[in-house]
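Here is the structure we will look at, set down as structure tokens.
Missing here is one protein chain; the remaining ones are kept as they sit in the complex.
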Amino acid sequence: MQKHTLRLENKISELDKIRDALEEMAATWGLPPQVSMSVNLALEEAFTNIVNYAYDDDERHEIILHFKLQDNELHIAIRDDGRPYDPTVQDEPDIALPATERPIGGLGIFLIKKIMDEVKYERADNMNQLILKKHIVQ
Amino acid sequence: MIRRRSLAFRIITRVLAITTLLFVVTLLGYYHYTSRIVRESARANAIELATNLSGRIEQVLQPMEKLPEMLATTLEMGIFDMDSLHHILEAVVSNNPTVYGSAIAFEPDHFPQHGTHYMVYAHREGEGVRSMIIGGEDYNYFYMDWYQIPAILQKTYWSEPYFDEGAGNILMATYSVPFFTLRDGERRFSGIATVDLELEWLTEIVDEARIFDSGYAFLLSRNGVAVTHPDRTMIMNKSIFSNAEEWNAPVMREVGRDQIAGISSFREYNIPGRPKLWIYYRNLDSNQWAINVVFPDREMYASLRQINTLLIVFIFAGLLLLSIIVAGVVDRLAAPLTQFAGSARSIAEGKFDTKLPAIRTRDEMKELHDAFTHMQEELAQYVVNLKEATAAKEKIESELRIAREIQLAMLPHTFPPFPDLPQVDLYAMLKSAKEVGGDLYDFFVMDKDKFCFAIGEVSGKVVPASLFMAMTRTLLRTIADKEKSPARIMETLNRSLAFNNESNMFVTFFLGILDLRTGKLTYANAGHNPPLIIRKQNGQAEVFEPAKSIPLGLFEDFVYGEATREMQPGDKLFAYTDGVSEAENAAEELFGEDRMEEILLLCREERPRAVIERMERAIDEHVKEYPQSDDITMLTIAFNG
Partner (left out) sequence: MKHTTETRDDHMIVFLDGRLDTTQADAFEKAMTGLLDEGHTKIIFDCEKLNYISSSGLRIFLIMQKKMMGVAGKFTVCSLQPAIKEIFDMSGFTMIFNIQPDLEAALKEE
């Protein structure tokens, strides 16, 4: 079993750290390039969502990513202390509205769901926790 | 080559029989085992082919499954709003050559401003793609299968394949997927997205698949109707179930049921009146269509049969070679036997110095050679001995013959004996069984009116008997010179014979003296067969009474009696020995006294010589070729008065 933890600030520029960490894990854990790329995409969507929508203030917050590889399954938990938000349940999209007036983000969670094999949201200890799992086919 | 059938042929046939049996058993086992392997490998091939096909089909089908959700998402995220749905559908149709049309149909009153029905449909038209908004009373899609079934089941749904007339009779199937949107925080069924899939590409992919020489694959829909088939007339024709009925092939029905149940299997596929087939089938992952891979039994086993044919050819060639080698070996081993056979024949011809085949081996052949050598030596020695023995025997036999001649010469054998004695006519015969016999007869004139005759038989038929006989005859003549009565002659003869008779030989003897003037016959009988008189007067045979006295030579002092009988002119007396009455034929039947008497009566008018010759013929006819065992002696005297 392999483990890795990443502690990030709530800044979009932290995406680079996610990318670097994934590249390193891909090399040391032996993940296929396609997997690291798509997982990077899923994490970027999830992270961006949190940075953009989770906080009501402009304070500095910590977002923690736990990585675990066990039995060919990559397990990622993303924790933040923002306001309760379940990204797996979307707001009603009003498709009658003109496109420009509608919020962006649906595509992100759609991609996360398509890329990962399992997407689960939990709220505990005043923290949001998004759990992502992907089966690694070598 | 197989000259000596009995040896080389037998060895070869036995060796061949056993090796052939072994080969047959081995071949059968081998065939059983390898045919299982071949079947296993055919099964693996069929599975691989079907899996490969399935993979290629899924590659086309699976993206279709993602379409509705992707459509829903793009709708939800607002890139494509309700009014530009046709753009996305047109893109789907134009960018996917296998998609003939695509539709999004919403639930009733999803967009109240557009009325109850709202369905966007894009499809190919000529080279381009056309889209439209349809739905209403004229096209009430809510009740159509492609909408209603997935809507009720809340599950994706593949329609049965169909020919779309509007699209130019292209074989198509529609894939329908329900999609959902969130309203008031609730995930709610919102409509059905469809793609109409052309199936021509399926035909191409599936028809390309080949197994063995003529094995092929075809795709059956959920209802068992052919979606693809190398025989185009089968496509969208009767279902496997109706074909099962029509062709009386229950296996097809079972296969159809398996496919509905999603079971995959490899099995025999026998359709009456067609070559035996094998089939493997499995369902596609996306829908319940089943890939069927079919190939002839004959082709599956073709390679095996080829190998087996080759094997059999090799085995037969091997057996032939074996036969030749065995024949050669046996030939070489048995060659001396032929030479031995030749030698044996040569030895049999008397060439005891025949050269035997040279044997250099130290085996059974050498033993045979030694045995032959030994036999040669023994035979040579034996023949020498035999020659000596034969010479000795011949010498004895010739001496005996001479003795017999001398013996017989002692008996009177000139007939008629007394040409100057008209009162009697007489004939006698002695036919001896061996070189030296014991019978005797004699006759002579005693005085001028007395005619004496005798007949006798010495016991035993050996050389001493003949001596005894000769002695009897000589004594008789000597005694008859002095004694004139038959009893006296008998007694004197008896005394002489019994004296010093250590070998206890004896002689039966009949002696008669006929008075030629009166015809009175005085006689004595010492244990001899009684003679007969054939009376001229009544033509009857008169048998003398049986002898009351014992044969001569037994007791020195025995007193012999005599009797008389009158003979009338024309009467004939017939005296004989056992050899006549007991002449035996092959069936051990005796000639018999009755027969003898019969013959005598038949020729009662004949002269003595004719009577005896007639009797002799009758005996010959009775005895035929059977060897004579006893001396035959007959004496007939006719009294002429």
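Note that the chains are named A and B in the order they appear, and that numbering of residues resets to 1 at the start of each chain.
Definition applied: a residue touches a chain if its C-beta (ideal position, glycine included) is under 8 Å from a C-beta of that chain, and two chains touch if they have at least 3 such contacts.
Since we're looking at a predicted model, the values are computed, not measured.
S.K.: Of the listed residues B:T20, B:S41 or B:S94, which contacts the missing chain in the full complex?
M.R.: B:S94
S.K.: Which candidate, B:P63, B:P230 or B:P412, sits in contact with the chain we can't see?
M.R.: B:P63
S.K.: Pick out which of B:T34, B:S84, B:S242 or B:S346 touches the chain that's been left out of the picture.
M.R.: B:S84
S.K.: Touching the missing chain, which residues of subunit B?
M.R.: These residues touch the chain not displayed: 63-64, 66-67, 69-70, 74, 77, 79-80, 84, 87-88, 90-92, 94-96, 99.
S.K.: Where does subunit A touch the missing chain, residue by residue?
M.R.: Residues of subunit A in touch with the missing chain: 12-13, 15, 33-34, 37-38, 40-41, 44-45, 48, 104, 107-108, 110-111, 114-115.
We adopt the following convention: only the chains that are shown with their structure count from here on.
S.K.: Mind checking the centre-to-centre distance between subunit A and subunit B? Centres are C-alpha means, answer in whole Å.
M.R.: Taking the average C-alpha coordinate of subunit A and of subunit B, the gap between them is 91 Å.
S.K.: With touch defined as at the start, can you tell me which subunit A residues reach subunit B in the complex?
M.R.: Against subunit B, the touching part of subunit A is residues 89-93, 95-99, 101-102, 104-107, 110, 114.
S.K.: For subunit B, which residues are in contact with subunit A within the complex?
M.R.: Residues 66, 69-70, 73-82, 111, 113, 181-185.
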